[in-house]
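To start, the structure under review is shown below, and the notes come after it.
Some chains have been omitted; the remaining ones sit where they do in the full complex.
Every chain is named by a letter (A and B) in the order it is written, and numbering of its residues begins at 1.
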């Protein structure tokens, strides 16, 4: 493990400072595709709204996160950062951020103890605002007596983190106001449908090199992810069948032009099966047994529970036939499981494209600015992203895309007000 | 005006009883396309849950309404019915319903006074449940002392009707519980997007006989109606540009693959302009002046305020060149206004197809059954359609479409419960 030479002046712990140059290129690539963040940064740079503010960040250390962190730094923040997952840090990005003068405590392959230690190091930095993904940093902050007096507010990226904070709030123990970024329209309308939609197919193509045109693709679940995946699969020339347990979504899928059936009825003809449900045990042994020779199984959901891989591994010993592709012989027929049933867009491709993370992190950045400015007026509870911020993100996004839209006329504002 | 021969035994006032045979064919055609209503009817027929119940209906007298009314009758209801609009009644349907033994007070071209009188006639029938579209029947009921003691509950089809009832509720004056059908998922997810989406293009094609492939279609507004119209226009081969005032919707449109711009930028290249905003003064003189020779203007919104026809009529005297098509010479260029800027799917085509009304009226019918059974347990307020009814409608709809879907396993129910 590398320990910074500059550690007298610049604390931190990363894998290798020499990776900084590579990290910079990766950062710049993401920066280019995240014009919204750049817009927010450049618009606020002069004012330095985060000047002198200490910001503690616990996010996945990716090229997209580096764009958020560098923007906050550019607006005046002093930053300590650790990874939201022991396995997800990209060492070149960590090195780049460290080179840029942040306190970075992150490397790929931390032990659980090291992971907790990194979080503690961030808290030891005495951040006034904490930005988290999953709630571990918030939880650790609530275990420290001293955090009470230092932290003035925070933000949280995920639903699961928000749940933990809501529980604290319900118990009357929440120490500072937190903005839940997840429920901004500019996040949930685009993230899963467009981000996961594209990257799931991307992962399947990288893993299998198969032609999608002419294939029978079965999409399990027609929420935002399923809608995105089904639409993209059709866009690539596949014939798509949707399965659902919710009858309203089933009609939605049918009226969007997809075939809709029970999974057991779709199993025999399917070439590719993609789970997008957030549920457990969606594709089960009874379905494997009906599938045809050569069927491909992929999961787009967060957890690896949607395809019953246990049943699969119990049935047969797999052979690795390509990276991220295992072959099982079930009932004399070959089934191909991608990325061990783990989320295929992250394992076999690069996860959400930066353009989608830009929308999410723009909400983060503006929420951080909002907390910095308004924390003393904010209740100690979980707040939604202010509508104004959500709209602002959308306007910046349009700007980054070079799109101009209409403004309501006075007459229209009046008409709207009078009719609602 | 014809007055029923059977008026001793069967009160009512319609245009011409001889139209009943034609009305029956039209009714049967709609019945065929509204399998959901038939499913509900046949499932409940034996029990006769409306036996002896007096039902007062104020809806547009269309073939679809006849299917709802006949189903209610078949479940035991005695029915008096009038039209929700002085101009919308179809006389053949009125004659058919009259022939079937309902008290019908409706004909095309009622005066305002006659329209109110018809409503009074329905109230004079002493209905226990009232089903309304727009709130005129509810309003009239609230003006009568005696209604208090007779009416036990109601349903309301539209948002504007719900607003009036909500005002009564807020003032503590609502006399009976009312179910607002409009906010059922099985209504709002399909009605505007698929119903208006298709029928708006249908209206434009009937009016103009133009080729949509290769045309630049400009869709103003990207709510449900705009989403439906834009998607269908693309489906017919048009190149679609969307205009919006809401930046989030603008990004949605762009990520759905449409060009997005200000209307003034889209005006010069557009071949067809379709307003779907619910706003006033969307296409204005400044836009007319930029349009190219031959541009076509159509409105898909409820009111005829979206295209500023006043400015158009002020500029130029129109020539009727085809049914529902007026030509204006503006700035030396020919502009074609469809159906005087009124909602083009109703004026130039047949409005929502029966399959879409089936979803809406299935909610109506089940809500009527719900009120009939539970009125004494229901608060005097505006109720949402119970989720169970919404789901039931979806299941019936799937049944009518011949679609079977999966059921959650025990394990999945448990997983869902534990993770939410």
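Here is the rule we use: contacts are C-beta pairs under 8 Å (C-beta built on N, C-alpha and C of every residue); 3 or more make two chains touch, one makes a residue touch a chain.
Given the structure is predicted, the values throughout are model-derived calculations rather than measurements.
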Whole-assembly copy number, given 2 chains displayed: 4
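Simple rule for what comes next: only the chains that are shown with their structure count from here on.
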Relative orientation of copies subunit A and subunit B, as a Cα rotation angle in degrees, nearest 5: 180
Intercentroid distance (Cα basis), subunit B paired with subunit A, Å: 40
Subunit A contact footprint on subunit B (complex, rising order): 185-186, 189-190, 194, 243-248, 250-252, 254-255, 260-263, 265, 279-282, 305, 390-391, 394-395, 397-398, 401, 403-409, 411-412, 415-416
